[in-house]
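With one protein chain withheld, the remaining protein chains of the complex are depicted in position.
Let's turn to chain A:
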Amino acid sequence: MMSTKVLGLGPSLRKPAFAPRLVRNQVVARNLVVKRSVQTQSLPSTAAVEILDKQRLRRPSSPHFTIYQPQLTWLGSIANRATGGALSALLYGFSIAYLVAPGTFDSTHVIEFVAGLPDVVKYAGKALLAAPFTFHAFNGLRHLSWDLGKFLSLKAAYATGYVVIGASAVSTVALTLYGN
């Protein structure tokens, strides 16, 4: 047939058609060959979901957070969350510490402790507190302006982002130097 030649099925169709059929011998040969047998176990149909869940637990997830290009947009966003979380953790920590041990954490002890620190540590500590506070405050204003519908384009997001970073830097310096 023309189609078999075109499709390349010629040789495979030719062989069984013209070779002598030794059906019995082939069956015997097949039984003599050692084959791997798979034993099956009977499970209820509800086990399918369980097996699927177990399979899902073993699947890896593709890298996402580790490979995304650093950009002002999401770096600013996570920085806002991180600074807020850090400052709130400080507030919560101090309040609970004062509740638990008012003798150790009352204002006189805290002020004494800070006054006794070397100047370098005082400056560093102030900068370390002022930087997240100012960034969170200015970025918060940026967020509120988005909620009012302003500055929502990409260009505006970048421009306001740089303004926030600049304002944070300036006010951090100002706050660190204040009070000395």
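Convention: contacts are C-beta pairs under 8 Å (C-beta built on N, C-alpha and C of every residue); 3 or more make two chains touch, one makes a residue touch a chain; residues count from 1.
Just so we're on the same page, contacts and distances are computed from a predicted model.
Out of "Succinate dehydrogenase [ubiquinone] cytochrome b small subunit", "Fungal lipase-like domain-containing protein", "Thioredoxin domain-containing protein 17" or "Trafficking protein particle complex subunit", what name does the UniProt record list for the absent chain?
Result for the unshown chain: "Succinate dehydrogenase [ubiquinone] cytochrome b small subunit".
Tell me which of A:I51, A:L75, A:L152 or A:A174 is the one touching the absent chain.
Hidden-chain contact among the options goes to A:I51.
Pick from A:I96, A:L128, A:L152 or A:A169: which residue touches the chain that isn't shown?
A:I96
Kindly note down the residues of chain A that lie in touch with the hidden chain.
Chain A touches the missing chain through residues 36-41, 43, 49, 51-53, 55-61, 81, 84-85, 87-88, 91-92, 94-99, 102, 106-107, 110-111, 114-115, 122, 126, 137, 140-141, 143-144, 147, 178-180.
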